[in-house]
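Yeah, one chain of the complex is gone here, protein chain that is, but the others are all in their spots.
Chain IDs A and B follow the sequence of writing; residue 1 opens each chain.
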Amino acid sequence: MRQAQIAFAIETPGQGLLEITDTVAGWLRDTGIETGLLTLFCRHTSAGLLINENAAPAVQRDLVRWLEKVAPERAGYEHDDEGPDDMPAHIKALLTGVSLTIPVAGGRPLLGTWQGVFLAEHRARPHTRKIVGHVIGE
Amino acid sequence: MRQAQIAFAIETPGQGLLEITDTVAGWLRDTGIETGLLTLFCRHTSAGLLINENAAPAVQRDLVRWLEKVAPERAGYEHDDEGPDDMPAHIKALLTGVSLTIPVAGGRPLLGTWQGVFLAEHRARPHTRKIVGHVIGE
Partner (left out) sequence: MRQAQIAFAIETPGQGLLEITDTVAGWLRDTGIETGLLTLFCRHTSAGLLINENAAPAVQRDLVRWLEKVAPERAGYEHDDEGPDDMPAHIKALLTGVSLTIPVAGGRPLLGTWQGVFLAEHRARPHTRKIVGHVIGE
């Protein structure tokens, strides 16, 4: 058993879901670990990570719209230091979470046919987001 | 330290929570790993995994009703390729998540007294769902 760790910096174009499956799978392949456990961790409180359908872009747009509806701007929040998209982004980070754990087999994340890994940018403007990858296995 | 991995196929009866605690605990016991970390992963985008109360079935029904209320059908989604329960199921999968990590001690998942592991079927009709179990420990 051994482990590997990496830090990714990913530029987001602003609010929305950005697929990072290939980036993650490429790094995992480079580690040479065939079977194990992959963890991804987002080091932010206004962005998150999620797994959802990657075939139909409309699903991603509907997820973003639903998050906007359930955590709207200007809903009387006490915290608004960084503008109207600030507190909604923290709520969305609670909903999406900031980490993912995925079993690895054959040197690949064991994702289902329609599953993609997404970095969810919850702030309106572009950001550089730090993601940590960790894999343990053999 | 060593690891073990398994693929489960679980038949769901349609929308609702299906407890899989015993299935998971049985497989874990078979691996012989006494102390470690158990990960469960659902390879789908319209079903998920969650831990919640397993004593009172009314809790499970209330959770399903709450998910229906917060992610209703026919709410003006752009994506409806597979019918009215399609996009709500993707939203519910975001909410429940698709993986769980549980410490293991004494050869058992370290669940609390009232905790059960549930496969959450978010589609209306029955489906066969692929779950991966991974454990690392000794």
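Definition applied: contacts are C-beta pairs under 8 Å (C-beta built on N, C-alpha and C of every residue); 3 or more make two chains touch, one makes a residue touch a chain.
All of these numbers come straight from a predicted model, not from anything done at the bench.
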Full-complex contact with the absent chain, from A:10, A:58 or A:95: A:95
Subunit A residues that touch the omitted chain in the full complex: 1-3, 5, 37, 39, 41-45, 70-71, 77-79, 81, 87, 90-91, 93-95, 97-99, 101, 130, 132-134, 136
Subunit B residues touching the omitted chain (full complex): 1, 35-37, 50-53, 56, 58-59, 61-63, 65-66, 70, 95-97, 100-103, 105, 110-115, 136-138
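Assume only the chains that are shown with their structure count from here on.
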Centre-of-Cα separation between subunit B and subunit A, whole angstrom: 20
